[in-house]
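After the structure tokens below, expect a handful of questions from me.
A single protein chain has been removed from this complex, and every other one stays in its place.
On to chain A.
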């Protein structure tokens, strides 16, 4: 089976620092792939290359078997790759529907001016949240007053709202209470069952093992290993992350 997204020998340097060297990476359809690694291992750089925030120095990117160029966020978005950043994902003073439709509002043209179709955006937002089992009292509420879990849910809903295929989640459970973490994790599982492919960056091995199919571990800009969940255990992953037999029994 051809992978949905395939990266071939991706390299990226910042001056003298080699952030990524010869990374091969695959993401299949309807799969949750965890991207693990210590701080500075290159996770963020790899994500930025996939989401178009930073172009790679060399290497190839294939999407659905075709070679593509991803040099700016717009390129990635057009392919159907959407990123939910840890921070700065939402507009605090705007309501839920305005957040979901930010930058891609439904409009009707009146005398050349683009007027918002507010009711349509609210009803579509409501339907979207309902289909994702996200409980928010009203799409009229601003996200400023919401809990961390609700905010994360709105951010994820926003990412999947427009027929996206790949969703990149950067630490979606960080800074959340335990019940809220569970909600976000079940939302991730739900997205997989709907055919989305998800790249999950997380430091939390419990969460990784709860939702992921495969785990791609980076260490010092190189692939330390790729494991199927069924064929590995947390100790193994810790060894790959740290690069040694630090976990003694």
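In the analysis below, a contact is a pair of C-beta atoms (placed from the backbone, for glycine too) under 8 Å apart; a residue touches a chain by one contact, two chains touch by 3 or more; residues count from 1.
In the analysis below, contacts and distances are computed from a predicted model.
A.B. asks: Missing chain, UniProt name, options "Outer membrane lipoprotein-sorting protein", "ABC transporter permease", "Nitrite reductase (NADH) small subunit" or "Xanthine dehydrogenase family protein molybdopterin-binding subunit": which is it?
C.D. replies: Record says "ABC transporter permease".
A.B. asks: Please pick, from A:30, A:94 or A:222, the residue that touches the omitted chain in the full complex.
C.D. replies: Touching the chain that is not displayed is residue A:94.
A.B. asks: Going by the contact rule already stated, which one of A:71, A:144 or A:189 would touch the omitted chain in the full complex?
C.D. replies: Answer from the full complex: A:144 touches the omitted chain.
A.B. asks: Taking the full complex into account, find the residue in A:12, A:43, A:77 or A:214 that is in contact with the omitted chain.
C.D. replies: A:77
A.B. asks: What residues on chain A make contact with the chain left out of this view?
C.D. replies: 73-74, 77, 83, 85, 88-95, 98, 102-105, 107, 113-116, 118, 137-138, 140-142, 144-147, 150
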